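Every protein chain but one is kept in place in this view of the complex.
For chain A:
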Amino acid sequence: RKRRRREAQRTQRGSLYFCVPPSCVASTPMTDFEVQEDKTMYPFSTNPEWSDITPLKQDDGPNPVVSILYSKRFSESMDYFRAILQKDERSPRALRLCSEIIDLNSANYTAWHFRRACLKELDSNLTEELKYVSEITLQTPKNYQLWFHRRKLVEWLNDPSLELEFTAKVLESDSKNYHVWSHRSWVNQHFNLWDGELAFTKSLLEQDLRNNSAFNHRYTVVKHTTGFTREVIQSESRFVFELITKAPNNESAWNYLRGLFDTNEFSQHDEFQRFTEDVISGTKSVHAYSFLVDILMRRKQNSDLLRAVEICKNLGSELDEIRVKYWKYVEKLIRQQIQDE
């Protein structure tokens, strides 16, 4: 019960973007969500540092809807934030106020933007700022504004030296965090930093060979470095073969294999097919069979296509029943292809 309520709170606190947050919920830890006691400036009304500021209340109109029951701290902090914005005061205390707002609502992009304005105006130490962002990352690791801000800092500093280590660290707590991978990928590309990336993906796949993000990153790395040459496809396919042998129905691995296969130039169809046939002789891997269907469909010879039809039938009726309609559909496409020949 308690766990369910806690989960509910966690969900509702999550950083929201109306669509496509890779996970719709920010995994905020249940520990203190507040800025620490000794660091907060709240309550502002009795804080001498803020005595010169008249707070500016939100004007939500006469009949607001979807009204949030702001906490007292939230309301007051925002009132002072509005006042500071109105003055366009880009001061140290304004910067700290931005931290408060970010702490209360990390999705407030205006606070992040004003924060950047303050940083520029004050000619702040951006390395310190990067440290601040790093510190709060684990509270809201799936927040778009936080990662955008980080990117800006790295651009301004023109210094990626912390990024690979930092992203690796965040991935330790969630190895598939989309934002983290995007950021890392951006760092690689923007600064042309590719050394060790392949090994990095390998180590992650050693920890979890079902890490789809690690596979995707690997593809990106190869694409940007060696490219998919004959040799690379050979070594990459060996790499994937090994992982498939460990987990024969791992879709992520098969997708990567198909990605190699589709590069076309050096598509060693025979070797790929041999491997796949080998797998299915030992286990009933849905993804192995479906890859075989793809290979056979490329062949265009009737015997191959007819075999593909049989596999589809097998998938639909037995191996992958949940997709029976899909495999019937594929079967139909293949039959159409046979007819067209």
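As a working rule, contacts are C-beta pairs under 8 Å (C-beta built on N, C-alpha and C of every residue); 3 or more make two chains touch, one makes a residue touch a chain; residues count from 1.
Note that in this section contacts and distances are computed from a predicted model.
Trainee: With one chain of the assembly withheld, which option in "Serine/threonine-protein phosphatase 2A 55 kDa regulatory subunit B", "Geranylgeranyl transferase type-1 subunit beta-like", "Autophagy protein 5" or "tRNA (guanine-N(7)-)-methyltransferase" matches that chain's UniProt protein name?
Mentor: Hidden chain, UniProt protein name: "Geranylgeranyl transferase type-1 subunit beta-like".
Trainee: Considering the complete complex, identify which of A:45, A:71 or A:203 is in touch with the unshown chain.
Mentor: Going through A:45, A:71 or A:203 one by one, A:71 is the residue touching the chain not shown.
Trainee: Which listed residue (A:167, A:216, A:237 or A:276) would be found touching the missing chain in the intact complex?
Mentor: Only one listed residue reaches the unshown chain, and that is A:216.
Trainee: Give the residue, chosen from A:99, A:185 or A:273, that touches the chain omitted from the document.
Mentor: A:185
Trainee: Write down which of A:147, A:166 or A:239 is the residue touching the left-out chain.
Mentor: Per the contact definition at the top, the residue touching the missing chain is A:147.
Trainee: Would you write out the residues of chain A that touch the absent chain, in ascending order?
Mentor: 4-5, 7-26, 56, 58-71, 74, 78, 82, 85-88, 90, 104-110, 113-114, 116-117, 120-121, 123, 144-145, 147-148, 151-152, 155-156, 158, 176, 178, 181-182, 185-186, 189-190, 192, 210-213, 216-217, 219-220, 223, 250-252, 255-256, 258-259, 262, 290, 320-326, 329, 333
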